[in-house]
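Below is the structure I would like to discuss, written out as structure tokens.
For this depiction, one protein chain was excluded, whereas all remaining protein chains were kept in their positions.
Labels A, B, C, D and E are assigned to the chains in the order they are written; within every chain, residues are numbered from 1.
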Amino acid sequence: MTDLLAVVDTLCKTPRVGWLQRGAWDAESVCAHSLLVTLLAGEIAARLNAEGAEINMAEVLAVAAVHDLAEAVLGHPGREVRDRLRWEELEEEIFKREFPHLAELFRWYRYETNTVGKIVAFADKLATLIRACRYKQLGYPTDDLAKALYKKLMAYDGLAHILDYYVGRYCGGVLP
Amino acid sequence: MTDLLAVVDTLCKTPRVGWLQRGAWDAESVCAHSLLVTLLAGEIAARLNAEGAEINMAEVLAVAAVHDLAEAVLGHPGREVRDRLRWEELEEEIFKREFPHLAELFRWYRYETNTVGKIVAFADKLATLIRACRYKQLGYPTDDLAKALYKKLMAYDGLAHILDYYVGRYCGGVLP
Amino acid sequence: MTDLLAVVDTLCKTPRVGWLQRGAWDAESVCAHSLLVTLLAGEIAARLNAEGAEINMAEVLAVAAVHDLAEAVLGHPGREVRDRLRWEELEEEIFKREFPHLAELFRWYRYETNTVGKIVAFADKLATLIRACRYKQLGYPTDDLAKALYKKLMAYDGLAHILDYYVGRYCGGVLP
Amino acid sequence: MTDLLAVVDTLCKTPRVGWLQRGAWDAESVCAHSLLVTLLAGEIAARLNAEGAEINMAEVLAVAAVHDLAEAVLGHPGREVRDRLRWEELEEEIFKREFPHLAELFRWYRYETNTVGKIVAFADKLATLIRACRYKQLGYPTDDLAKALYKKLMAYDGLAHILDYYVGRYCGGVLP
Amino acid sequence: MTDLLAVVDTLCKTPRVGWLQRGAWDAESVCAHSLLVTLLAGEIAARLNAEGAEINMAEVLAVAAVHDLAEAVLGHPGREVRDRLRWEELEEEIFKREFPHLAELFRWYRYETNTVGKIVAFADKLATLIRACRYKQLGYPTDDLAKALYKKLMAYDGLAHILDYYVGRYCGGVLP
Partner (left out) sequence: MTDLLAVVDTLCKTPRVGWLQRGAWDAESVCAHSLLVTLLAGEIAARLNAEGAEINMAEVLAVAAVHDLAEAVLGHPGREVRDRLRWEELEEEIFKREFPHLAELFRWYRYETNTVGKIVAFADKLATLIRACRYKQLGYPTDDLAKALYKKLMAYDGLAHILDYYVGRYCGGVLP
């Protein structure tokens, strides 16, 4: 799949199936999700740096921007499909074959092998959480997902205050 | 996933990823594909009955109409995902859990256990073939897929004249 | 109109005008409606069979799947257009000309000439009712339609408990 | 149907069914068609005035802008539906009930009772012709429609040079 | 930009960016807005005429129908872009070059040089106000815009009762 136009258009026209399954009319595309992760990860890095961390902003943005590229080949199947495969390994295999120059950046995220990867993994879940909150506020039944994600995000050490900020900003009336 | 509105909307908003990967702007949804299979299977049954067969029209239409329902849960991932799973078994499992009253009809199609199922399986591939031909005629590179499907369809005994008819009608300039 | 690709795409791109006229952003297409009728009719048949009826599941699904095909030719005009024509006869004429092998199945539904046709006619109205309820829950003024359909559905003998089930499941806050 | 937001959104989300029936992916909406008629009618009036005519530009634009409003109520059904009704009278009835202040302008167009109405009626057909030419150039089978419209447009006295200009500009390779 | 098909399709596919920036899924296009202004302006003229005014209905409709044509060339940028340019002069320049036969009508609206232009300018703001109210009722944060527009509309002499009517009809729960 070496046609980059097709890669981009596949990612920008593939809806994330979890929103469809909860009845949302206007399901976020994979590429819109990736951009949201990029913006969130960049903001988080900036906040942490303001607190004294030394996170490489470019690396955070880069990893976030490419973290879902394998879905151009794999599509975005339902949870039950992912659970039956070693999805991570499959994604990595696609990266090695189609985007070998990006495979290392992908690994940082997927296996959370360094701080950059951990921030992007956190931002990935957070992006889904705040989108779930917005859908809920508009009348769609996404609270199950919001709660499950919130719990996972609470498990990240040292990012609780970041989580609090975004929940306060985007999840009014959905999460406590 | 007991919300039938969400089942329908997921199927009607999930693009078939193979068209996206070949650059098509307006990728057929899973539900549009199912309807095309239904119409083709009905026409084929009518033709065969006119030639003296005794095919149950209602059964052909019914099986075709529901054959892809599992994709409401599974989504429509790329070929590489399907190839790594026992996709058929996964679909059957979804039918048993979500649509148990339709599971037998699904099995006819999936395992081609009777003539009705065989016709729907043929119509399923044929529907993809003629859509591939149309995309090709509009300028998209789908000929690889058209050729592969044509070969598979040739392997169906007793349906060669049916195949010829549809290729002549829809694949001008794409297949010989 | 012998091009089946055009038949399918017309049905899947024609919005049901009643939703547009009530301001809904994301009006259900004719083909999404047909799929919903198919799923509902299948569920209803399964329930009735579990209660001891002997309804042919394939026939119910088949009739539901094709019941609106004539709209590929006729489009989906407003209520006032339908009311001024013998719409049923016009539909039947289209079936006879374009889909003669399906014309008998259509008649079962349209004139409710047997139990199968009656169930599909019930499911057709029910599909519109539960979609109206969903639109209302999202903020659109479809309650007039919901109430009118509920009244019509109450008139079907022996299906009141079916109606109750679906209203309880999909119409919370809209119907009593 | 006094909700003007719904009137507008119905017109802008109702595809003209003739394009769907010829397989076009991106069928023109009724409101896009109305705008095209408005722009064409304005250009034609300007050309005729430059040749010495005295056509009221505002009237031409106004009639064109509203000429299809009745479709907010009636929808945009297929040709066979229109042919079985006194469609013109039905449209007029809708105007009288819903848009009484516009009913006279509508009549100018519909019955070509004056020069303004005649120009808009010409522009209405011309808009459909040049759209048909564009669809044909992109690969859709609309030439039957283009030819039929061209013939009708040739019957307008004194506008042959206008027709020639637009055919030369938009119909290269479609009409001679 | 002499291709009228491209002019129309640009206007009908360009979303008004203010709605996107407030999160609306289904942002009104420029051409849908123009049609709403046309319908409102026509209704307002009819009401004023019923009160004894002598407003030329065709002129009001014509000016409204074309008032945003320059956006086919300019697009629909954000407020900050418009504020840094003499946007009005830029629009006028486009009219003179692309649609010289409509430039005078545009000027009536843009500079409110006569009653017709003033009514269209009022209807333009009113159309945005009632759309903002509808978005708010569906859950989007457009109240800032609604309030700002209401204030501007209050400044139009002799139209307060018109404003009251539309606010009562469309802005329940949004404006007092």
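Basically, contacts are C-beta pairs under 8 Å (C-beta built on N, C-alpha and C of every residue); 3 or more make two chains touch, one makes a residue touch a chain.
These numbers come from a predicted model, not from an experiment.
Novice: Which chains here would be touched by the one that got left out?
Specialist: The omitted chain makes contact with A, B, D, E across the full complex.
Novice: On subunit D, what residues meet the omitted chain?
Specialist: Interface residues of subunit D facing the absent chain: 25-26, 134, 137-139.
Novice: Could I get the residues of subunit A that touch the absent chain, sorted low to high?
Specialist: That gives, for subunit A, the contact residues 4-5, 7-9, 11-12, 29, 31-32, 34-36, 38-40, 42-43, 45-46, 49, 56-66, 69, 99-102, 105, 130-131, 134, 170.
Novice: Identify the residues of subunit B touching the omitted chain, counting contacts across the whole complex.
Specialist: 23, 25-26, 138-139
We adopt the following convention: only the chains that are shown with their structure count from here on.
Novice: Touching both subunit C and subunit E, which chains are there?
Specialist: Touches both subunit C and subunit E: A, D.
Novice: How many angstrom between the C-alpha centroids of subunit D and subunit B?
Specialist: One centre to the other, that is 39 Å.
Novice: Express in whole angstrom the distance between the two chain centres, defined as the mean CA positions of subunit A and subunit B.
Specialist: Using C-alpha averages as centres, the distance is 33 Å.
Novice: For subunit A, write out the residues touching at least two other chains, lowest number first.
Specialist: 23, 25-26, 138-139
Novice: Name the shape of the chain contact graph, picking from line, ring, star, complete and other.
Specialist: Here the contact pattern is something else, fitting no line, ring, star or complete shape.
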